[in-house]
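For this depiction, one protein chain was excluded, whereas all remaining protein chains were kept in their positions.
Moving on to chain A:
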């Protein structure tokens, strides 16, 4: 990955609405170059999507999120891929990671109620043939996500004017 691409990604990660012109100025390169690099990264799926980071607990605070540790038996020839796909295709599933250590997949599931999540685990996740066991942990509060701190109660504390 080129240094320039990395810098562009850093700027976009801070604020995805920054346009090519602004980025070009900040990095002291031509606008066309920035546009080309961004297009390339979009094509290569390095940049997957430009989405807002939402603090959902403020939108509807009854939303329930759980992290589920899943132990599975890998399939011959396909390893964990097939079963991971079977799991991540459920819209309730927000993220899926293959993990090292005591379990195999870490699955993040979101539901409107505790019951909904519990029913997802017992009716959809656990019955999958190759799933050996699940352990569900409900998230009580999200402090930070993807490097973004949710509780920004302290703003700029500097004096307005200083020498």
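Quick note on the criterion: a residue touches a chain if its C-beta (ideal position, glycine included) is under 8 Å from a C-beta of that chain, and two chains touch if they have at least 3 such contacts; residues count from 1.
Definition applied: contacts and distances are computed from a predicted model.
UniProt records the chain missing from this view under the protein name "Aminotransferase", selected from "Trimethylamine corrinoid protein", "histidine kinase", "Spermidine/putrescine transport system permease protein PotC" or "Aminotransferase".
One of A:2, A:43 or A:162 touches the chain omitted from the figure, and that residue is A:162. Remark: the omitted chain is touched by one listed residue; of A:9, A:22, A:106 or A:128 this is A:22.
Interface residues of chain A facing the missing partner chain: 11, 14-15, 18, 22, 25-28, 156, 158-163.
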